[in-house]
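Below: the structure, in structure tokens.
Every protein chain of the complex appears in place save one, which is left out.
A, B and C are the chain letters, set down in written order, and residue numbers restart from 1 in every chain.
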Amino acid sequence: MSRLPAAWRACVGTGRMELALRRDHQDSLALIQREIGFRHIRGHGLFSDGMGIHRPFTHLGEKHVRHSFTYLDQVVDAYLGMGVRPFLELGFMPDGLASGDQTVFWWKGNITPPRSWSAWADLVRDTVTHLVDRYGLAEVRQWPIEVWNEPNLTQFWLDADADAYHRLYEITATTVKDVDPDLQVGGPAISPGSDKWLETFAEFVVARDVPIDFVSRHAYTSGPARHVPFGTHQTLGPASRLLEQFALPRHQLAGTPLAGLPVHITEFNSSYRPDNPVHDTAFHAAYLAPVVAAGGDHADSFAYWTFSDMFEEEGIPVALFHGGFGLLTHRQIKKPTFHLYAFMARMADEILSRGPDHLTTTDTTGRVTVLAWAPVDHEDLRNSPSSHALRLSVPMTGSSAFLMRSSVDEQYGNAWAAWREMGRPSSPLPRQLDALREAAEPVRSHRGLPIVDGHVTLDLTLSRHEVTLLEITPVRDETPSWWDDGHLLGMPS
Amino acid sequence: MSRLPAAWRACVGTGRMELALRRDHQDSLALIQREIGFRHIRGHGLFSDGMGIHRPFTHLGEKHVRHSFTYLDQVVDAYLGMGVRPFLELGFMPDGLASGDQTVFWWKGNITPPRSWSAWADLVRDTVTHLVDRYGLAEVRQWPIEVWNEPNLTQFWLDADADAYHRLYEITATTVKDVDPDLQVGGPAISPGSDKWLETFAEFVVARDVPIDFVSRHAYTSGPARHVPFGTHQTLGPASRLLEQFALPRHQLAGTPLAGLPVHITEFNSSYRPDNPVHDTAFHAAYLAPVVAAGGDHADSFAYWTFSDMFEEEGIPVALFHGGFGLLTHRQIKKPTFHLYAFMARMADEILSRGPDHLTTTDTTGRVTVLAWAPVDHEDLRNSPSSHALRLSVPMTGSSAFLMRSSVDEQYGNAWAAWREMGRPSSPLPRQLDALREAAEPVRSHRGLPIVDGHVTLDLTLSRHEVTLLEITPVRDETPSWWDDGHLLGMPS
Amino acid sequence: MSRLPAAWRACVGTGRMELALRRDHQDSLALIQREIGFRHIRGHGLFSDGMGIHRPFTHLGEKHVRHSFTYLDQVVDAYLGMGVRPFLELGFMPDGLASGDQTVFWWKGNITPPRSWSAWADLVRDTVTHLVDRYGLAEVRQWPIEVWNEPNLTQFWLDADADAYHRLYEITATTVKDVDPDLQVGGPAISPGSDKWLETFAEFVVARDVPIDFVSRHAYTSGPARHVPFGTHQTLGPASRLLEQFALPRHQLAGTPLAGLPVHITEFNSSYRPDNPVHDTAFHAAYLAPVVAAGGDHADSFAYWTFSDMFEEEGIPVALFHGGFGLLTHRQIKKPTFHLYAFMARMADEILSRGPDHLTTTDTTGRVTVLAWAPVDHEDLRNSPSSHALRLSVPMTGSSAFLMRSSVDEQYGNAWAAWREMGRPSSPLPRQLDALREAAEPVRSHRGLPIVDGHVTLDLTLSRHEVTLLEITPVRDETPSWWDDGHLLGMPS
Partner (left out) sequence: MSRLPAAWRACVGTGRMELALRRDHQDSLALIQREIGFRHIRGHGLFSDGMGIHRPFTHLGEKHVRHSFTYLDQVVDAYLGMGVRPFLELGFMPDGLASGDQTVFWWKGNITPPRSWSAWADLVRDTVTHLVDRYGLAEVRQWPIEVWNEPNLTQFWLDADADAYHRLYEITATTVKDVDPDLQVGGPAISPGSDKWLETFAEFVVARDVPIDFVSRHAYTSGPARHVPFGTHQTLGPASRLLEQFALPRHQLAGTPLAGLPVHITEFNSSYRPDNPVHDTAFHAAYLAPVVAAGGDHADSFAYWTFSDMFEEEGIPVALFHGGFGLLTHRQIKKPTFHLYAFMARMADEILSRGPDHLTTTDTTGRVTVLAWAPVDHEDLRNSPSSHALRLSVPMTGSSAFLMRSSVDEQYGNAWAAWREMGRPSSPLPRQLDALREAAEPVRSHRGLPIVDGHVTLDLTLSRHEVTLLEITPVRDETPSWWDDGHLLGMPS
């Protein structure tokens, strides 16, 4: 047996950092942490003006800058209070330090290099130093620090200028290490489609002996966007393509001096659009199930992008379900993919077996858990099989076992389907939200199972797009010797 | 249309009053109030020594009594804080005031008349006065005050002496009215099987012009107990017998000066034993469904005995499921009968139709709710039908409706069944309690329904012992004109 | 005796509406409501783009607008959940509807008239209709609806164009009344210094018979701002000037058809700057005490601007204490002025007496409360008296009374003073925040007082800038006859 790697829960994505000041965001994160429990959280915009860190001012005719951490502290206090650590992404550029006015997103993150490299280094140094002062070195050493986001795209970094990024990386990494050499710094956080970038970056880092503790990239499988108002449709590649992207950095770095560095997939999803309804569906959970189950073989973390629909890159959502990335909608309605993660969180820690439609684990108490999923047709959902049969035999001690099964599919654990049946209310009333919350819970069934020859046999039928969790525990029968269910209400035994 | 009477939620029973000091009891009541919302709560033992009210002492060689309300205040504060009012039952006898040492229950409630009638009157007067001082007259006038419990049984009142009870009633009622004439006092709280007692009591009250604001009795359908260790089996009569018992006081008082007085069924259940497993079953919910749905036709309240398994009349329960009366077990596991009540709490307020297997209601928003239940065989559960079909047509405006269905039966919403499959753990581990809580939730399904000729047709199939709630709401379709689900993931429209 | 008007708690101000999505804002408001209990809350920016209501889009080559209420619902749900109702201010202009690009504040509220009056009317109509649909007409009729903010200032309304405002008012008021004639609409929400504006506005409204349910204006006493980095100093006028401003609308409207309309002072404070440290001081509470105590004589509401330092008009605060308007800082540190309001919330409802340094109230239980304050020198704080003596005699029944006194001054209930002594930490550590919370509590003392001739005599000495609350209740002595404190630990009596 081998251990199930914790990479699947090592990190999760979030919208820009200041959203973490919001109540809905914090309520959602608290729920996520209670039922899933991610280790780190990563989002954009730490240095964007909404966080209020970089504060130029003039005094007696001279220009100065003050670095202020009023909101950063509120965010990090909240994160740590919910048991999740920041995975810091250093970016974007504060307006007062920017060399241009190009921005990305509705919320206008400035994507230009700093006007002054030394002022940028001051900003990085003061921020990291402040965090160390406030949270302690032992704590902050556990927070990976990533330099910028997707510099290979012109939307995110002016002209996608690799040389400029390398300079940014070098100055930033060096500055971070000046604060403390055991802080963990890395990059280049590239998007899919520019795989060479990582190699060039690695060569630069090696050549100039720049500090690096991890490498990072992103993974998505969607094709080009076709827009409708407040929505997007896209084709998808097969889910296996995500695993290929997860695996690529290790392949690329093999044989180089960077071989063996931790690889963090700091964003992944099917579609990279926050307005693609695929994120809301049961299909999505079944599509990603094999990725979440196996991704830990290929990378040290892979961060679902993102945990909450409280996200504003394309503006403020106009309806409760709007194709957002979230595992949760606003108001904490669980989507099927939430349950995929919540099911993973209940898996045991030793792998018993794996297959194209399942993962089986156990632990020292003899408990066995099975995650199983229906195969999907990612090109034409109507071709996804309407049912899928699966037979498993799992080891178990004793004479009988208790099985609890939890499932989500097109009907159960599927608030989006209920919301469509409700007429797609943009702003559901409180009683509609209550109904959606009920519709969002998995169906649970249970039964006793015989143990034959040290095994329990499971004959499963999965419905269309079903993801199911089976928890099987050995039974210790405490029924008193004198008890006879047959006597219940006068029935003869 | 007629209004659905609120009698079903007017009152609920609880174990002896001091149990309300317990955390588990309060957590259970808070949950009950959140999902059901009873108006009053009634239990025994207000004057028993565990409440510490009657406190004899000696000073300078003379005997005195102090009346102390340390715990009574804690209990009533907790009740009111959870939105439920006391239905006061004055009893049993404090040891220091008792004329004998006969007791009832494991916890030894003294069942003898007072040694001094004037000391009893002092106790009643001081207690009621204290409550009025603390909670205000307007509040306390809403608390019915019942004199003693089941005086027609020798277990509860020495020799079941009717004359002594009449005297107790007269002195108590007069004393209560001396505090304030608008306080509500009543009795005689008799058990089934002594129906004449009510008539005799009524004659006494009328003849002596004793104050009376309501009459009360109890209702049960179980036969004699056959004991096993820590458990009891009994036969049951048909559920309709409960409705007959509810109806009896109005019949008995018709034509007397007491006709028209409110009638409170201050206890009802199937079995009167707190160790009969029938209380834990899906059968029980289906058995009682027609009673809860129709009981309001016959009485002003009928109080399910009792809301929680935190109850000690037969001693401290030895296992999580032990046949207790509770709608909830210790640790707040919901039983099927809990859901019968929770479903009732979601019914609308106007009755549309009733039948032997359903109740249909609506309200001014056009929402329709259906409570339906499978018929049961109360003599031989194996003969309860394995499925039951039901066809209903309900009025609805618009072109489509949204249906949410919630059900409990032998599989769903049935923690007891899961607990049996687990091997009946006496003291379930935390992870077992979590699984039981999940098993205890109803299954929820949803769908869109067409509205044809102003009606929705419901073809229902109920499983064995199923109780189901259907909530049907008119749909206002907000789907944007440009939206086409067919485009989801590249599907042709 | 006359009743103490509730005007002081009728409304409170807040920063722009979207801040109400934040956790710190909601935690602060919850605390405010628990200890003070305002009835309404008013802030800017309902229609600004951060709320995401006005959403232009293009479909098939045509421009459309969708009105979306995702965040508005979250804000209003939160308000109502905390027991406070919105006082709606309709403004500023969504970018997509603006006729120019002039903005106000760091967060860039657009201050120009709409590009299309009919599109503005659509926006108003849809928003109000949505609120009525969601919250019910009976509820929304209790929310005053104010048109724009301070249109008399060029910073807030392009060119401070009165005619354009009148047009805006007329279209808006008419549109609101079209939704329901009992909704309450008003204006013109002018700042101090343009008193004539109200008269002109009133003439316009009367002349054209435009609907109006209330008039509104603001009140401040500060002089011109002298800026330092991240801070402002200003002179102040006497506090009585606030009462004069409160009183002005009634004087101005006397004799006009608008006489008798409710007058709402929808903002007031000493300084109108959110970076003036005077807001943080004990002086501020003593300065405002006579205003809060007497303001209800002059207007129907006067809304303290604002309840929380979570406020961004001048950018994100760089330090915990920064001269913000808040009754609470970020992280819920109470300022002295918070306690002024919390003391008011504990006053009884009938006025016994008033004076230049006190207000005395009582209620039907015989409880007497006194709010007293030290006189201040608003021009030179060093001249504020270091102590102030006050002698009061209040009626009380019985033989003795219990007095609880709560005070804030330069030492007690003064977290700002402690923060200065701490070295003004910009981002206090958790343990510093704990210390500040402790420093922020009033000092409480208590004593027994004799009642002589039906009165209690209070000889008070107030320290510099002290505001104090005295709560005096009649004692009902329950000491047992046998008790002798002298026997405690063997002391002879």
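Basically, a contact is a pair of C-beta atoms (placed from the backbone, for glycine too) under 8 Å apart; a residue touches a chain by one contact, two chains touch by 3 or more.
Because the structure is a prediction, the values reported are computed rather than measured.
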Contacting the left-out chain in the complete assembly, out of B:Ala6, B:Leu137 or B:Leu429: B:Leu429
Omitted-chain contact residue, chosen from B:Glu35, B:Asp73 or B:Asp161: B:Asp73
Where the missing chain touches chain B, by residue: 21-24, 26, 50-52, 55, 57-59, 64, 66, 68-71, 73-74, 77-78, 130, 134, 228-230, 315-320, 330-331, 426-427, 429-430
Interface with the unshown chain - residue positions in chain C: 226, 228-231, 233-236, 277-278, 281, 283, 319, 378-382, 400, 402, 404, 406, 411-412, 417-418, 420-426, 435, 438-439, 441, 443-448, 471, 473, 475-480, 482-483, 485, 487-491
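Assume only the chains that are shown with their structure count from here on.
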Chain separated most widely from chain A, comparing mean CA positions: B
Computed distance of Cα centres, chain C from chain A, in Å: 42
Inter-centroid spacing, chain C versus chain B (mean Cα positions, whole Å): 47
Touching two or more other chains - residues of chain C: 59
